[in-house]
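Coming up: chain A.
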Amino acid sequence: MKAFIKKEFLHIFRDYRSMVILFGMPLVMVLLFGFAITNDITNARIAVLDNSKDVVTRQIIQKLVSSGYFILENNITNQNEIENVFTRGKVKEVIVFESDFANKLITGGNANIQLILDASDPNTANIVTSYTSGIIASYSMELMKQRSIAPVNINIESRMYYNPELKSVYMFVPGIITVLLMLVSAMMTSISITREKEMGTMEALLVSPLKPFQIIIGKVMPYMVLSFINLVVILILARFVFMMPVAGSLTLLLAESLLFILMSLALGILISTISRTQQQAMLLSMFALMLPTILLSGFIFPIENMPAILQYLSHIMPSKWFIIIVKNIMLKGTGILYFWKETLIIIVMTMFFIVMSIKKFKIRLD
Partner candidate 1 sequence: MSADINITNVSKSYNEVVALKNINLTIDNGELFGLIGPDGAGKTTLFRILTSLVLPTDGEVHIGELDVVKDYKKVRRNTGYMPGRFSLYSDLTVEENLNFYASIFNTSLKENYDLIKDIYIQIEPYKKRRAGDLSGGMKQKLALSCALIHSPQLIILDEPTTGVDAVSRMEFWELLKKMQKRGMTILVSTPYMDEAALCDRVALMQNGKLLAVDKPQNIVNSYKGSLFAVSANNMHSLLSDLEKLDNTKQVFRFGETIHITSNIESDNQYIEEVNKHLVSCGYNNISIKKTNPVIEDCFLALMDIETEDKDKAE
Partner candidate 2 sequence: MNEREKIIEVKELVKKFGNFTANNKLTFDVFKGEIFGFLGANGAGKTTAIKILCGLSAPTSGFAKVAGWDVGKYPNKVKSNIGYMSQKFSLYNDMTVKENFRFYGGIYGLPGKEISNKTSYYLEKLKMEHTQNVVLNEIPLGWKQKLAFSVANIHDPKVVFLDEPTGGVDPVTRRQFWEMIYETADKGTTVFVTTHYMDEAEYCERVSIMSEGIIEALDTPAKLKEHYGVDTMNDVFIKIAR
């Protein structure tokens, strides 16, 4: 088996182009997501329809403008103007305060703000909402402290509660870790096994006394190591380029990642048992693993915004659970108690895939 693993490493090192891709990809992806495709907004233009014009609304507007994210384009006085503001195209968001805002908030503990977004760019709209909500939420906290009043409630939902600095790279790192571990582990193993089938060397391996699990482990080990190295590279980048610390236990993070890598490898083997050519293996990995990981795991699009059927579908995506775990450890700094359910789900999935792949691994050719 040692020889098998050695041979596998030789394949990897001889094919230096793939090596470059394997190790270059995490770098490029993290840097791209971190710098170029950043979701941070600066100078988003907003308009305000203040039906109350009291001290609280003025303070909130002040807060928003001084955050540096927003520029107050104009104050409007009439509901009918909203459409006009948007058609002129510059304004991304209109903030509507209900009348008698301060009074309702302080005496009743409850007041409403309506955010109206230019949704022609849904992604930006989404982010602008989050930023606005974040700032308003922090204002209401301050308000409570200053005036020592009973909890007040400004009715806006905050989605980025655990990302207080509102930096999108924090949201992307867990996603990138997931995608890359999946890609390297599942896709590379499935390709390397189908390559042996295509070249005819699988025939020679099958007639040898090697047991299926030996072949599988021999195939899997090198990619496990590679994935692990990739993980470390991403974490180092996150820490030193984007100043993003790991809030929770690093050991726990590595252990959970190892579990996820194991699951991806098992998936890769499963894919290789049903594909005949390298091309099939690659396409299958892409469509069956990568796309759902990117689209359905909550990496880019929030799961709660999806139609019900896709939400159900996202439950069977292992990556969804892993992203939750990584976010918990990296951003919230929570321990295993908070995500033992997710961990258990991945363990069960891993077992299932390992059993399936060993069972389906063919000891014959037809």
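Note that in this section a contact is a pair of C-beta atoms (placed from the backbone, for glycine too) under 8 Å apart; a residue touches a chain by one contact, two chains touch by 3 or more; residues count from 1.
With respect to how the candidates were assembled, all candidates are chains of the complex that A comes from, given by their letters.
Computed from a predicted structure; not experimentally measured.
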Candidate from 1 or 2 that touches chain A, complex-wide: 1
In the complex with candidate 1, residue positions of chain A that touch it: 2-4, 7, 10-11, 14-15, 199-201, 203-210, 363-366
